[in-house]
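Let me begin by presenting the structure, written as structure tokens, before commenting on it.
Of the protein chains in this complex, all but one are displayed in their positions.
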Amino acid sequence: MRDYLVKRGASALATLALAIVLNFFLFRIMPGDPTRTVVGDFRVTPEVRQVLIHQFGLDQPLWVQFILYLQNLFMGNLGVSFQYRGTPVVSIIFGRRLLNTFILMGSSMGLALIIGITIGTIAAWKRESKFDISTVIFSLVTYSMPVFWLGMLIILVFGYYLGSIPIAGTMTVGLTYSNVFEYAADYLHHMTGPLVTLTLSFVGFYFLIMRDSILDVFTEDYMLTAKAKGLSDRKILFRHAMRNATLPMVSLLAVEVTYLIGGATMTETVFSWYGIGRLIYEAVVMADYPILQGIFVVMSVAVITANFCADVVYAFLDPRIRY
Amino acid sequence: MLCTLFWTLEFDIRKAVDLKTEALAGLELKEERFWIYRRKIGDFWRLYRRSPLGKLGLGIVLSFVAVSAAAPWIAPFDPFSFVGDPFLKPSSTHILGTDQVGRDIFSRVIFGTRISLLVGLVASAMTIAMGSAVGLVSGYLGGRIDNLLMRITDLFIILPSLPLMLIMASILGKGVWNIIIVITVIGWTPTARMVRSQTLSLKERPFTEASRAIGSTDLHTIRRHIVPNVFPLVFANGMLAIVDAILSEAGLSFLGFGDPSAPSWGMVLYFANTAGATVNGFWWYIVPPGICIMLLVMGFAFVSYSTDQILNPRLRRR
Partner (left out) sequence: MQEGVARAVDNVSFTLTKGETLGLAGESGCGKTTTALSIMRLLPPGGRILNGKIILDGEDLVEKTDREMKAIRWKKISIIFQGAMNALNPVIRVGDQVAEALIEKEKVPKEEAMRMTRSLFELVGLDSSRVTEYAHEFSGGMRQRVMIAMALACKPSIVIADEPVTALDVVVQTKILELIKDLQKKLDLSVILITHDLSVIAETCDRVAIMYAGKIAELGNVTDLYKNPWHPYTQALITAFPSIAGQKKRFSSIPGDPPDLTSPPSGCRFHPRCPWQDEKCTGEDPEYRKIGADHYVACHHSEMVRASFLGEKV
């Protein structure tokens, strides 16, 4: 197992290195004035502009710039934002927003996983039944819906027509809270819309994959053995089939986080949820490149690490790799 | 997958000997290959026709294609002209009402079919082409090139596509072609991975060795032996690529990167959103374009599913 992990770790680091390099070049291939990346289209005073240009070495040859970039990177300096007038990018990213995104993404992924796995297992067992067909259709439908449209529909139905959920933000503006619970309640109330949207848009995928995986497992010989033993349906399904079927899902999970981030970005934008996804959108609209660069780096690190963790978890779950 | 390969492989091996001698007879060879492919396509179609989901999907897709072709005749108004008061509710003149500047929404949705469909098809075609090319080269040549390409592929697969697309789009700017480029550049990697692994396994097959043994060039081997065996896989995957492309385009347009002069469904929704349609309850502005996207995606998804069922016999076993 150690060899496996070392190999995966080395691979992860190499990919990370590549990401860092890519980040550098991506923002320098822009058409037009190369200083745009760092200094932007904003009207910054010429002195500040000069300082920034010098700090990011834009007056230097490319390879020097690259060294400076790396230096800055390792010192945790991701540049300063345009739209927020000089606030360091790191403080913008690693703040409230990150937390909000984590909470939203984490809960929706968790919910979607639990629901998808359980229902997928049951649907596979009751193959071709009404339950199976209806859940498959439901999953295909939600999977085909664009996330942002689903969000809009939810706002329309539950926000406009039923008035039961707030349609924007993480909390009611101007309200003061007397205790933590009130605050949490308001927060969760605001999170309902984006949570439901995100969960719905992902549950279909997990469901279909799990169902597929279990159907695959059903063709394995050990399932016949389990049946021959005269075990109860539940035992066969949840003890023998599920454990094997969830293995491919774990590998898929890391990939899924990728799509989840995309979905979260959309959802946050539609619901004005104060998170990283929304930040990306705002930064794109305002052409705030330092933030985008910073996000690219943070995102790469996060995703590569997540993948590596998934590899580790998989190694623990599958005894065949363990030895 | 293995069965498909043997199916095509059988043809190849049996014909390998004949074809070599008939290679000199040129024309005969071409004709024979034509009939082989035609037979295979015929078989495929026969199996496909049996699947209700596949027929439904195909029906949906073709309907949309028909609508997009007949758009000028079906749409009551010009999608760009201001033909009425803004924010009119649905009526007999304006089936879906008007948008914030007085354009007929129904016509815009009809014409939107063209853009959404076109971008979806073009972007996915380019994505597959690029992905296949990289995958073939990488798998066939192996070594350092393979390593490097795979590392790049891994990176793109890992990174979240939407944020990446947004970042690229912010660099390139608005426009339909920019969207297509963005989708292609970020979307080619899964295809590359898949084609590469397929190529790798095909490389080890006897018929590849045989081909090289009789002195074919690499290009020839790739073209004649590897490509036909990779093709079914790519085709099934292609449907999914179309789905991805359509959804990506819709997303990017919704966020404002589309071309106002070429409004796709995503763009209609973008205008809907900026006009505050959600908070004002203008369901007629919001629901139809979304349903179109959803149906088109489902259509392609069904086709993909049915194709996969046929080309991947292992699934049939269940």
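Chains: A and B, in written order; residue numbering restarts at 1 for each.
Everything that follows uses one rule, which is that a contact is a pair of C-beta atoms (placed from the backbone, for glycine too) under 8 Å apart; a residue touches a chain by one contact, two chains touch by 3 or more.
This one's a predicted model, so the numbers in the text were calculated from it and none came from an experiment.
Although one chain is omitted from the display, it touches the following shown chains in the full assembly: A. Across A:96, A:126 or A:243, the single residue that touches the chain missing here is A:243. Of A:73, A:141 or A:226, it is A:226 that touches the chain left out of the display. Mapped onto chain A, the footprint of the missing chain covers residues 220-222, 224-232, 235, 239-240, 243-244, 247, 317-320, 323.
Definition applied: only the chains that are shown with their structure count from here on.
If each chain is reduced to the centroid of its CA atoms, chain A and chain B end up 24 Å from each other. For chain B in complex with chain A, the touching residues are 151-152, 154-155, 157-164, 166-172, 243, 247, 250-251, 254-256, 266, 269, 272-273, 278-281, 283, 286-287, 289-290, 293-295, 297-298, 301-302, 317-318.
Against chain B, in their complex, chain A makes its touches with residues 11, 14-15, 18-19, 22, 26-27, 29-31, 140-141, 143-149, 152-153, 155-156, 159-161, 167, 215-216, 218-219, 254-255, 257-263, 265-266, 269-270, 277, 280-281, 283-285, 287, 289, 292, 295-296, 299-300, 303-304, 307.
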